[in-house]
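Missing here: one protein chain of the complex. Every other protein chain is in place.
By letter and in written order, the chains are A, B and C; residue numbering begins at 1 in each of them.
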C-alpha cells in the first residue's frame, strides 16, 4: 500500500481533505491515542490565510440529502499564528505535513508560499484557489487564465511540491488542471465542495451565515468521480481525488480513473477513524483485484455524437 | 395557485422536467385515467432533435446516493416524427405544451424553432443547450458568448415564448442567464443534470453506455437552489426552477428565491403523481405562509470578504 | 396481455413474508388494484427506510414480477442481491410498501393447440408460475422446466407449480438433472415441438433459449429484465436492442417480447 507522491513516501494512499480534520483539536478530545492510530498517511492543514480570520457567522452547517453544506469561512490564526502556534504541534504528528494556503491576491499567495517554504516541517504546499478573483469575480480556480498566472507567479518561490486544489464549480475542470500543469504545479487535488444553498425553515431567508455554502459528502461522489477522471485523462500530474469517499470501493474508483492519492473529508465527521478503515478496505480490494489496480487515465469518451450530460 | 407564465395561464406552478415524463407511454400504462388526473399544469416534451436518435447504448441508469445518473442520449423520433406522430397525441393532454429542442448547430436549432413555431398546438419552446459547441467543445450553455449568439439567431424565428434551459455545469450560471436575457429569451429554466460518472463494479470500466451521465434527484437539490437563487437575482426573466424537487417545501424554496414555475423530474419516477402531490403541498404551504410567498430575487451576498464555497 | 395500472402508486400492507430456500416470498394486500396478467410486474419500495442501505441506496423503486394473485393478494418472490431486495427481505406482516402496477406487456396464451413449455432460471420462476396458474385449459398441456444453482435454491419450486409437472435442473446436480435447463428444453422439443416456449431467467439462459428456439423454429416469449428507474416509460432507461437495431423499453414494450424480435439477449 506504500505509495510515493511527489517524492514523498507515504504509508498508504489515504489522506485528509483540508479543513475536515483538526489534529490539534482531535488530540484534545482523544489524547495521544490519536497519534498512535493516526488515520491518514499525510496531514493536510486547514486553509491558512495571511491575516487571521474568524470565519463566517453561524449557522455554518446544513445537513443535506446524503451530504452536508458548510459555510465555515476559513477561520484560522493567520500565517504568523499558524507558524508559531499550530505548526510545532502539527510537527508532532507521525506523518508528513501539507499546508493548504489561500490568498486573494498574487502578492498574498506569494507571501504565504515563501514563508511556508522556509519551514522544514512542511513537506508540501496546497493552494486553495476556490476564492473569487478580485477582477473577474469568478473563482480563480474556475478560470484557466487567472489560475495559470497565479501558479506561474508563485511556482519559483518554493522547492516543495506545489499542489493546486481545484474547484468543481467550473465548466471544464480539466482545462483548469491543464493550466495548472503548464504553469508548473506538481500535482492537483479535487474536488472542493459544490456551491449550494439552504433556506431557513423559519425565516425563509438563507440558513447559512455565509448565505451560500459548499456541498460535500456522499451526494457529490459521482460528480467528483467524473471530474477526477476528466482531469486524470488530461494531465500527467499526480492527482489527489476526493469527494464523498466513505468506503474502500470509492477510493478504489478514484484510483482506477487515475488518482494517486485519495482524500477523505466529510466521512471523518461520521467516523473519525474513517481514514484507517478506508485504507484497510482499499488494501483488501487491491489484493483481491488484479494485484495492483489497472489504472485507466484516458478520458471516458462517449461513442455518441451529441453527448449531453442530461440524457 | 393559478399562475401566468409568459402569457400562458397555468392551473398551478408545477410542470415536468423535459425527458422525465412520457405522456404517451404513461397513457399506454395507465390509460385515460392519466389524462383526467394529469399531474402537471403544462407538459414539456423530451428533447427533440432534427434527425431521429436512438440514444445511448445501455446501461443508461445508475442509482446514486439520494439520486440517479442517466445517460439516455436524447432518443427521439426526430422533428418530422415528432410533428407527425407525437404532437397529435400530446395535443390530447389537458394542459399547454412546451416543446424542448436541441441542435448541434445554429442552423439545426433554427430549423427546429421555425417548424415548431408553425404548430398551434405548441404554447412555448424550450432550448436545451447542454450540448457541446462544435468549435469550443464547451457546452453551448456553459459559455455566455456562444449561447448569446445562438439565442440571438433563433429569437426572430418564433413569436412563441422562448425558454432557455441552462446547464449547471458552469462557473457562473447567472452570467449565462444574463446572456440569454440580453439575446431576447423570454424565460430560463434550470438546473439540468450535473455531469457525473459511475464505474462498473464488475469490469471496472465506466458503467454507463454513454460513459458519463447526468446526476439528478435529491442529491442536487441544494445545488439547484443556489443556482436558481443566483439566476433569479441576476435576470428579470421568469425562471423555471428544478432539481431534486420531491415535496412542496422544495418547490416553495425555489419559488421563494425567485422561480415562477417549478419542474419535477426524477421524483416522478418514484411517484408518477408527484406533480399533483407537490402542487397540493405547495398550495397548503402558501396558504399557511404569508398568504402569498414573499419572493426575494436579490442574490444572497456573503458578508465575508473571501466567500469560499468550501468553507 | 396488458392490464392497465391505476394511475399512481398505492400504499399497501404486507400480509406476510416467508423464507423459501434461498428466496424470500412476500404476500402483499392490494385490494384497490386490478387483477394483473402473467408476465406483468410491479414497482415496489418499502414505505419506511427506503434508502440509507449499502452505499446510501436504494433510492428508486424496484421491479418485481408478480408470482401469485388471489383475491387482491399479490405474491412476490425474490433473492437478496443488493440494497433494494435486502430491505424488502426485511419486511413482514404489518409493514407497508409503495406499489405501482401492474405494469408492462405480459405473456399471450399459446395458439392453435400448441403445448406450453415454461423454462425458468432462478428468480425467473415467478412470472412462469403466474402463467401456469391461468393456463388451466385442460386441452393445453403445460410443462415447467426450472433451473437453479443447487438444491437449496430449487427448494422453492416444491411450494410452487402444483398441478403442473415440473422438471428440475441444477448446476451442481444436487437435485434433478445436472446441467442447464435448456438441456431439458431441447429434450422436450425433441419429443414434441408443437409448442410455445415461455422463458424467464438470467440473460445467458434466455439467450440459450432464444438460440435453441430460433434454430428449431419454435415460437418463444421471453420475459426480459433491465435496470429500471420508473417502470412506466418515463425515463427511457430500461432499453434492450432489437434485431432491427432500434431499442425497446422493457417496461412498456416488454417485459415480455417475442424471441424473434431479438438478435440476442444482452448481458445487461
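Some points to look at:
Methods note: contacts are C-beta pairs under 8 Å (C-beta built on N, C-alpha and C of every residue); 3 or more make two chains touch, one makes a residue touch a chain.
Bear in mind that the values here come from a model prediction, so they are computed numbers and not experimental data.
Listed by label, the shown chains that the missing chain touches in the whole complex are A, B, C.
Screening A:7, A:58 or A:88 for touch with the missing chain picks out A:58. Only one of the listed residues, A:66, A:129 or A:242, touches the absent chain: A:66.
Chain B meets the missing chain through residues 66, 218, 247, 249. Although one chain is not displayed, chain C still touches it through residues 49-52, 56. Residues touching the missing chain, restricted to chain A, are 19-22, 24-26, 28-31, 33-34, 37, 46, 54-55, 57-61, 63-68, 70, 72, 75, 217-218, 266, 268-273 (touch as defined at the top).
What we mean here is this: only the chains that are shown with their structure count from here on.
When the C-beta contacts at A-C and at B-C are tallied, the pair with the greater total is B-C. Centroid distances from chain C, each centroid being the mean of CA atoms, peak for A.
With centres defined as mean CA coordinates, chain B is found 32 Å away from chain A.
Remark: chain A and chain C have CA centroids separated by 47 Å (rounded to whole angstrom). Work out the mean CA point of chain B and of chain C, and you get 35 Å between them. Residues of chain B found to touch two or more other chains are 19, 46, 55, 57, 64-67, 70, 72, 218. Residues of chain C in contact with two or more other chains: 55-56, 236.
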